[in-house]
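Just one protein chain is left out here, and the rest sit where they should.
Naming follows writing order (A and B), and every chain is counted from residue 1.
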Amino acid sequence: MSEPPVIAVDGVTKHFPVRGGLFAAKAGSIKAVDGVGFDIQPGRTFGLVGESGCGKSTLAMLLVKLLEPTAGRISLDGESISDLKGRALKEFRRRVQLVFQDPYGSLDPRQRMLSALIEPLATLGLAASRADAVKKADEAFELVGLDAEILKRLPHELSGGQRQRVVIARALALAPRLMILDEPTSSVDVSVQAQILSLLERLKQSRGLTYLLISHNLVVVRYMSDVVAVMYLGKIVEMARSSALFAAPQHPYSVALISAIPVPDPESRKLAALARGDVPSPVNTPSGCRYHPRCPYAEGICRESEPALTEVRSGHFAACHFPGLATL
Amino acid sequence: MAGLIVFLSILVVGAVASHLIAGSVVRGVEFAAKLAPPDVHYWFGTDDYGRDLFSMVLLAANLDLMAALSIVAAAIVIGVLLGAVAGFVKRLDQPLMRVTDVFLSIPSLVLAMAIASVLGRSIANLSIALVFVWWPIYCRLMRGQVLSEKEKPYVKALTTLGVGRLRMIFRHIIPNAIFPVVARAAADVGLILITMAALSYIGFGPGPYVPEWGSLIAAGQAYIFQAPWLVVFPGAAIFLTSLSLNLVGDWARDAFDPRLRS
Partner (left out) sequence: MAGVAGPAAVLEVEGLCVELSIGGKPVRALNNISLTVRAGETLGLVGESGSGKSLTALAVAGLLPDNAKVIAGSIRLMGEPILGKSEAELRALRARSIALIFQNPTTYLNPLLTVGKQIAEIFDVNPRLLAADGERLSHRKCRQRAWRAAINYLRLVHIPDPERVARQYPFELSGGMQQRAVIAMALIRRPHLVIADEITTALDVTVQAQILRLLLELRQSTGMTLLLITHDMGIVAQLADNVAVMYSGSLVERSDVASLFKAARHPYSQALLEAVPTIHDGRTILRAIPGGIPSLTNPPPGCRFHPRCLRAVDECSRLKPEPISLGPSHSVACHLYQAGQPA
C-alpha cells in the first residue's frame, strides 16, 4: 500500500443555494454532497451505489471539475486539483475522464464519430498531427470492438450499445489515469449490458485502468467493484470491500438496497421492501441520521444525532448507531 | 416542395437575366405607347411613361430579392453573434438584452421609417433600416437557444475533454443552436420583401427611376381604374415570391435538421 491513491477525496461538500422569495434571497441549500471522503487505489474499481438524490452524480462532476466543491479537498496522485489552470488543467482533464450516463446526450448531434474522437486529442495536445490523431482514434475503436465504418456516422445513426462504446473509446484514447463510469449500462438493453461490462473488465485488466463506477444497479456494482461505498442523501453510509459488503452489510439502508433486488430464482421468493416511504429530496434533510425516517430500526438517538462513519470491522465502515442490527 | 424551389430559382434567374435587359428601359420614355394594356409586344403592358412593365417588374425582382436576402443575411450575422455572446457570457447578457429590448419595443415600421428618413431615400438605406429592425429578433431567438444548448450533457462532456469556451461556442453551440434562427429567417425573407414594398409604397423607398415593386404599385395606383395591370402585376409578383419563400422556409426547416430520424 505504498503507492498513493489515484484519487483521494477528503471531507468534500457541495451545497447548492436555494433561492426564494421576492428578491431571490437565499432560502436554504441543497446539500447534494456533504462531507464525503474516500480513496481509490490504482488498478482498482471503486463502486459508488445510491438511489436518486444521493449525490453520486454531483460527486462525479466534482471529480472532473465541472463543479467546484464548497468545502473539502480532492487530490489526484497526491496533488490537490483545486487551483488548476491552463496547461495543468488540461493535463488533469486528460488524466480523469468521465463517461456520462447518457451516451446519446454526451455526443454533439452534428458531429461525426471520427471528429468526436479526434477533437479531444487536439484540444488536449495529445496528437502530433491529424494523421496521428486518426491513428489513435482507430486504435481506440479497435479496443472497444467497433468497426471503423462507424467513424463516419452521426450519433443518431448508432444503436445504444454502439454509442456507449464510442464514448468509452473517446475517453480511452486519452489514456486516462482514472475513468469514472456513470451508469454505464443504464441506457442499453440487457443483452448488450453484459457486452459492455465484459468490455470494461477486459480493458481494465489490459490497460491497467482505475475505475470509479457509479450505479444504482447493485448487481452491476457487485460484479465489477473491489470496494463499494453506499451513498444516501449526500453522505457515505457504508464502505467496505465488495465481498464483505454484500455478504454482511452493516447499515440498514445497504440491507434494504440489497434485499430489494428481485432475485432471478423462483424457488427463492424473498423480495423484501425494508425501506419505508420514499427516497427523500436533498432539500430538506432529516435531523440526526438522515435515514431514520425510513429505517425500521430507528430509535431516539437516531433522530437526534448524526452517526459518523466508523470502522465497525476491519476495513468495513458504517455510519449507524446500531450497525449490524439489520441483516439480509 | 421541390416545385417551389424551382419556382424560386426561375424567379432568381429571371431577375439575374434582367441585367441583360437594358436598364435604360426605366429612363426611356415613349409617350406613344403609354398606358397600353398587356399584349404581344408589351407582356405586362406599359405605364404612364410608356415604359414596358414586364422589364420593370423583372428589374425590380432583382433589386427586391437581392435586397431582401442581404437584409436577412446581415440581420442573421449580427443577431446570431450578439445572441450567442449574450447566451454564453453571463456578464454581457443583461446589457445586450436591454439594448435588444429597446429596438424591439419600437414598432417595426416606425423604426424603419425613422432610420430611413434620417439616412435618405435609396434602396441601400432602406435595407439598412430593415436590418436594424430585424437583428433583435434573431438575437433574442439565438440567445434562448444558446442558453438551453449550453446546459446539455454534450457540452459538459466536451468541457471535460478540454474544449475551451471559444471553440465550444463556434464549433458546437452555434451550429446546434442556430437551426431555429435559420428556419425563421427563411420564412422572414418573404415578410421582409413585403415590408420593403410597403415602405417603398409609402414613399421611403428609392426614387422614381429605380424600379421596385412597392414603388411600382404606388406609381400605378393613380391609374388603377384605367390601367389595373400596373398594380396587378407587381402585386402578384410580391405575393408569389413571398409565398414561395415561405414554403421554401418550411421545407428547409424539415430537411436540414440532422436530428430528425425515421
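Here, a residue touches a chain if its C-beta (ideal position, glycine included) is under 8 Å from a C-beta of that chain, and two chains touch if they have at least 3 such contacts.
These numbers come from a predicted model, not from an experiment.
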Omitted chain's touching partners, listed by label: A
Candidates A:Leu197, A:Leu213 or A:Leu309 - the one touching the absent chain: A:Leu197
From A:Leu84, A:Ala175 or A:Val279, residue that would touch the chain that is not displayed: A:Val279
On subunit A, residues whose C-beta touches the chain left out of the figure: 51-52, 159, 161-162, 189-195, 197-198, 216, 218-220, 222-223, 246, 256-269, 271-275, 277-279
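Note that only the chains that are shown with their structure count from here on.
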For subunit A paired with subunit B, centre-to-centre distance based on mean C-alpha positions, whole Å: 52
Subunit B contact footprint on subunit A (complex, rising order): 61, 64-66, 90, 93-94, 97-98, 100-102, 105-111, 119-120, 123-124, 154, 156-157, 167, 170, 174
Of subunit B, residues touching subunit A in the complex: 152-154, 156-164, 167, 172, 175-176, 258-259, 261
